[in-house]
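Note that one protein chain of the assembly has been removed; the remaining protein chains are unaltered in position.
To keep things simple, chains are lettered A and B as they appear, and every chain counts its residues starting from 1.
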Amino acid sequence: MSSAELNHAQTSAPLPPHPEKATLEGRNKILGIWLLIGAETVLFACLFGTYLALKGSNMNGPTTEELFQIPMVAAATLILLTSSLTSVLGVVGMHQKNVKKVMLWFGITVLLGAAFLGLEIYEFIEYVHEGHTFTGSAFGSAFYTLIGTHGSHVLFGITWITCLMIQVARRGLTLETTPKLFVASLYWHFVDVVWVFIFTVVYLMGKVG
Amino acid sequence: MSRGKPIGRLFLFFAMFALLLTGCEKPLSNVLDPQGKIGKEQLELINLSVYIMIFVCVIVFAIFFYVLLRFRRKPGDNAIPKQVEGSLMLETLWIVIPIILLVILAIPTVMTTFSQAKEAPKTASEDFIRVKATGHQFWWEFEYPDYKIRTSQELHIPVGKKVYVEVTSDDVVHAFWVPGLAGKVDASPGRINRIPIDADKPGIYKGRCAELCGASHALMNFQVVAEKPSEFEKWAKKRQKPKSEPQTVEAKDGKKVFAQNCMSCHAIDGTKLKMKGDKAPNLTGFAKRNKIGGLLDNNEKNLDRWLKNPEKVKPGTYMPGFSHLNKKDLSSLKTYLKSLK
């Protein structure tokens, strides 16, 4: 960050049109999150591969067809996809330098994320009751690891966005907070995209065959 | 660096190697001198690759040493050499030539890979035999499904016939390798891998485990005993009708000791025992084996050593020591074991 940019950050001069890309720090952050998303994609690809290799090994436990209930999972999917949309609206609000709008839409995003997590936990409890456990079979281990890893990403995402909302509430939209918000929303989209793949590969394909 | 050094170094290595290769030791098994057709096919491929690689090395080393000596900076020479960017012709040359060499290498590679992967015919026949080899920590079990024989540590095969080995494991990953005959394959739990081996000449070939499998990985040896087909058939007959009944009083006592201490893990065919353990090597025909535990020469002293403290011989083995047995029991047990033919 050159000194001119820094002064800009410290005095509250009006923000430039794309505040998240105005500083070198901001640009580095955005590039960094894209790289992180690349690495995470590989991580999830490995977990998907493991799941596909082991999904037949249910060892007398319930099979995917018996287990999965599409309506509930579809509802969860819808919730998460909507939260992606609301986070976009939050970023739009950020570009309009509208703190209220940012807080509103990111707040809704967090709530939807929490609702999704709640559904997932409920789903897990049901499965365990049906005899589909983490330690019961290789299928169980692979299933809970894949979905659980995604769930922990959701949890991390809502915590992160909540923290950023607190910072925005305290300091407003600055050259420091805007890249953070932008980056968190990118991460959030990634988490959603992973879910779309989980929905297709795990649930729909599990139902079909 | 003076002018003589690199060349001197090279000579040193060649001299050392000549010394070694003609030296006093003769390796027991040699990948470069396999005793079976399959190993020889693999050797052909190895040789082809070695020739190509020697060709490459000679060219590279020639240029390398020439450059090293020719373009040294003389003291006081401060001239700036011409800053060459590259040469399209040269660079194309060293892209194209390696590709050609690789194609020459790739074609026989793929052909051999496929030809050697042919699996055993489904029905039994005179031309080949089938064996199931199972790796255990730290011993090998061999089963001949067409002969209904189960044995361990010693794989008897007829010379000149293809032996299709089905390799698997009972616990961790091992690998089945007889370096003097042919290449290896992994023994993984839950899957069966098939490889063919064969021997041209009668003889004893050392087999090894080639995948780290625990404390005694280095001691998980076995022997491949290649015999003339007639002798192999004789061996198989003997093994189908083994002499396992104790003949002397001492051997009878020995069998009792065996029944009390050993049979929950070890089996002996051809005699009446309450159970036939399968956790440890099948001991039918033990007296005819060359090695104890696949490792020690089969004699009185070693048998004693092994029975008393197997941990000392093979660290990590599941076999407990029997030093607590009294002298009489131990010696009758040994007598019985030595009577198994």
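Keep in mind that, in the parts below, contacts are C-beta pairs under 8 Å (C-beta built on N, C-alpha and C of every residue); 3 or more make two chains touch, one makes a residue touch a chain.
Basically, contacts and distances are computed from a predicted model.
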item: Protein name (UniProt record) of the chain left out of view, among "Cytochrome c oxidase subunit 1", "ABC transporter domain-containing protein", "Alkaline phosphatase" or "Alpha-ketoacid dehydrogenase subunit beta"; value: "Cytochrome c oxidase subunit 1"
item: Touch with the omitted chain, as defined above, among B:Arg191, B:Lys228, B:Lys279 or B:Lys328; value: B:Arg191
item: Which of B:Leu28, B:Ala124, B:Val249 or B:Met275 contacts the chain that the document leaves out; value: B:Leu28
item: Where the missing chain touches subunit B, by residue; value: 1, 9, 13, 16, 20, 23-32, 39, 41-42, 45-46, 49-50, 53, 56-57, 60-61, 63-64, 67-68, 71-73, 77, 79-87, 90-91, 94-95, 98-99, 102, 105-106, 109-110, 112-114, 116-117, 137, 171-173, 175, 177, 179-180, 182-186, 188-191, 193-195, 206, 208-219, 315-316
item: Sites on subunit A contacted by the missing partner chain, in the whole complex; value: 1-3, 6, 9-10, 24, 27-28, 31-32, 35-36, 38-40, 42-43, 46-47, 49-50, 53-54, 56-59, 134-142, 145, 163-164, 166-167, 171, 176, 180
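Just so it is clear, only the chains that are shown with their structure count from here on.
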item: Intercentroid distance (Cα basis), subunit B paired with subunit A, Å; value: 52
